[in-house]
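For this depiction, one protein chain was excluded, whereas all remaining protein chains were kept in their positions.
Chain IDs A, B and C follow the sequence of writing; residue 1 opens each chain.
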Amino acid sequence: MKDIIQIKNISFNYPDQERLFTNFSMNIHEGEWTAIIGQNGSGKSTLARLIDGLIVLKSGQIVVDGLTVNDENIFDIRNKIGMVFQNPEDQFVGATVEDDVAFGLENRQIPREKMQQIVENSLKQVGMWDFRDRIPANLSGGQKQRVAIAGIIALSPKIIILDEATSMLDPRGRQEILKLVDKIKHDNDLTVISITHDIDEAAGADQVIVVNKGKVVEADQPDKIFGDINKLTSIGLSAPFTSELLSALRKRGVDSPSQYLNDQRLITWIKQLIS
Amino acid sequence: MDQTINFKQVTHTYQAGTPFAQNALSQVSVTIAGGSFTAIIGHTGSGKSTLVQHINALLKPTAGEIKVSGRTITPATTNKNLKQLRKHVGMVFQFPEKQLFEETVIKDIMFGPKNYGVSDEEARLDAKQAMGLVGLDGSLQDKSPFDLSGGQMRRVAIAGVLAMKPEILILDEPTAGLDPRGHKEIMDLAEKLHQQQGMTIILVTHQMDDVVDYASDVIVMDQGKVVKHGEPKDIFSDPEWVYDMHLDLPSAAEFACRLITAGVPLKTIPLTIDKLADAIVGVIQGGQSHE
Amino acid sequence: KLRVVDIVVLGIFMSLLLILGRFTVGVQAWRLSFGFVVTAIASMLYGPLWSSTIAALTDIIGTLMSGSVYFPGFTISAILGAAIYGYFFYGKPISWKRVIIAQLIIAVIVNTVLNTYWLTILYKTPFWTFLPARALKELVMTPIQMAILYYTLNSQTMGNIYNRLFN
Partner (left out) sequence: LFGRYLPGSSWVHQMSPQSKLMLSFYFVVVIFFANNIWTYAALSGLILLVVLMSGVSIGYFLKGIRPLIWLIVFTVLLQILFSSGGHVYWHFGPFSISDTSLINGGFMFIRCLLIIMISTVLTLTTTPLAIADGVQTVLRPLKKVHFPVDTLALMLSIALRFVPTLMDEMETILNAQRSRGVDFGSGSLRHRISAAVPLLVPLFTGAINHAENLSTAMEARGFTDSEHRSKYRVYRWQRKDTISWAVFLLIGILVLFIRKS
């Protein structure tokens, strides 16, 4: 598996603040959905900003799709990465939905005729074409995040980084956005990095990286990570629903597996138990 | 004092008398029992926030009346003399850290009590007590609230409301944007205030797991009306209806529904993980006894 | 040369000017809007050129959008006011002396003389009939504005904002 992002021995701290990362390393596989989890203040969002060159690295190296993150490559790298941020309100630049999707295209000086096509196409992919002349004040948080995603599709990147993109949405809006990103990932062959503390979302990822106090605690497939509830709660996270249920069954004397099962596999296992 | 809140035929129209007039509440009659932990649920725009803002008269009804601890709020209620009511009904808005403004944590928490004419010393005592309640370390009191972490800032804001010693506490999505640990701390605080201090808690939320874990009563709103009012088990007993309201089931209930669809014969729909585990164990044993 | 964040901050200040310019405290003739605080803060952070530019633009846009009568004279007043704040506050310690002189110049030249003169042109009314009432209002409001400016610009919040933007 090719690593589309390599983070090698980075160290970072904000001025006058404690060291956030010391000799931190991790890799992101191309074409996978990687969830980076950790409690607030663990440095997850800083990591996303470092990858996109939005904050300057002090030491170490980050390579994105063969390019080292530095002043010279910054715009090529930003062409490869689309970011969706936490607050839907604070990433809407345009006055209306279509203006906002066009913003990134305007920055790249795409001619107007071509822009119109791309904007229409992108908005249709996220189901927001009918809302094209709405102003942000008349959209829900979930709809604004859809527009942000359209703005990313418009630039056809290789990587999407969701920086807590669903944490301010209600559960339904959250589900819809995740489904949408999943569809877009498949349609466009993208790599997705999701920075989140929604464990149930992380449980559906291909790879999970657990970050705590500026260190990678664990990086593996969800099966390997989510079996141990105590370890997760000890670093301020919760366990996925299925792990909690298995643990509750274990307490009731049911001989249950200690590894992580997703919803479907847990249902199958329970059915086997009763048959 | 009696903490019961009584809505009688309350209608609220935004921008009344203009072409943009909108009924945010229509003829709502509901009683929130004193001493209860009541969750208010409903999809976005169903009128939840409008409803709770009537309880401390931030909004006044266009028609109808609200009785809160011996006071009656009607369309004719003026903005004068609402202070006592607002002291009695503490209101924590969504993202309450956005209301912080003082130079130090302690001053910000003292702001509420001082608005009610409490002396400096007394306000300071109330503030310290509130800091203890929300679990803020005393050493933070002279820091600027803007230097704290997001979760701490939220607790400062909540302490600012608790320092006024309200008897009714309204929490509007108090855990939005927090991580799992922060979430649990805030919800446990609400439970503590409910059980130890006998506060009436009104929680506006989208998190159904919190509803079953903490609330004793649930009010379901849809299109400006109260469509159901009861205990959690009554509300979630009909999954179809819950989905029709554009709401979710608690995780355990949702998983139970999927088990039933897959052919696992559960008799009821459990709302919590423990009840679900019990039910599954019941089926297993039941199954074994048949053999 | 402005950084990206400066462009956005100035944009959002324009937003605040549009909103706070219309939000007033006080009753009837003694109303005070907090627009001047926004202008002063923009002037202190970004200097007279940028602050008078955004003041001019918000005057034009704000007037046109609210459907009131647009008159270029008031734009000139807005520019002058912001330029005066900028001259006195940009990159300098905000002392009582500076605040008093700046606000006094604005009160006399801009608010009293110029603005009355604009009304005279716009509605063809005699200059001296409007003047006394306007002068009286300035007499009451100016000291209040001075106090607000001094305490706001020297507040810890402003210090925090300055550090976040420029350090």
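Here, a residue touches a chain if its C-beta (ideal position, glycine included) is under 8 Å from a C-beta of that chain, and two chains touch if they have at least 3 such contacts.
Because the structure is a prediction, the values reported are computed rather than measured.
K.L.:
Specify the shown partners of the omitted chain in the complete complex.
P.N.:
A, B, C
K.L.:
Could you tell me which of C:Ser43, C:Thr58 or C:Thr142 touches the chain that is not displayed?
P.N.:
Answer from the full complex: C:Thr58 touches the omitted chain.
K.L.:
If the hidden chain were put back, which of A:Arg49, A:Arg172, A:Lys213 or A:Lys231 would touch it?
P.N.:
A:Arg49
K.L.:
Looking at the full complex, which residue from A:Val119, A:Ile193, A:Leu237 or A:Leu261 touches the chain that isn't shown here?
P.N.:
From the options A:Val119, A:Ile193, A:Leu237 or A:Leu261, the contact with the absent chain belongs to A:Val119.
K.L.:
Decide which residue listed in B:Phe93, B:Phe236 or B:Phe255 touches the omitted chain of the complex.
P.N.:
Spelled out, the listed residue whose C-beta touches the missing chain is B:Phe93.
K.L.:
Mind pulling the chain B residues that touch the left-out chain?
P.N.:
Residues 20, 53, 56, 58, 79-80, 83, 86-87, 89-91, 93-94, 96, 98-101, 111-112, 115-116, 146, 160-161, 164 of chain B touch the chain that is not shown.
K.L.:
Tell me which stretches of chain A touch the chain missing from the display.
P.N.:
That gives, for chain A, the contact residues 49, 52, 54, 75, 78-79, 81, 83, 85, 87, 89-96, 98-99, 102-112, 115-116, 119, 135-137, 151, 155.
K.L.:
Mind pulling the chain C residues that touch the left-out chain?
P.N.:
Contact residues on chain C toward the absent chain are 2-5, 7-16, 18-19, 22-23, 25-26, 30, 32, 34, 37, 41, 53-54, 57-58, 60-61, 64-71, 123-126, 129, 144, 148, 152, 155, 157, 160-161, 164-165.
Following the convention adopted for this analysis, only the chains that are shown with their structure count from here on.
K.L.:
Quick one: chain A and chain B, Cα centre-to-centre, how many Å?
P.N.:
30
K.L.:
Please set out, as single numbers or ranges, the residues of chain B touching at least two other chains.
P.N.:
none
K.L.:
Contact residues on chain B for chain A in the complex?
P.N.:
Per the touch definition, chain B meets chain A at residues 43-44, 149-151, 176-182, 184, 206-208, 246, 248, 251-252, 255, 258-259, 262-265, 273-274, 276-278, 280-281, 283-284, 287.
K.L.:
Can you tell me which positions in chain A touch chain B when the two form their complex?
P.N.:
39-41, 86, 140, 167-168, 170-172, 197, 199, 236-238, 241, 244-245, 248-249, 251-254, 263, 267, 270-271, 273-275
K.L.:
Contact residues on chain B for chain C in the complex?
P.N.:
By the definition above, chain B touches chain C via 101, 103, 144, 146.
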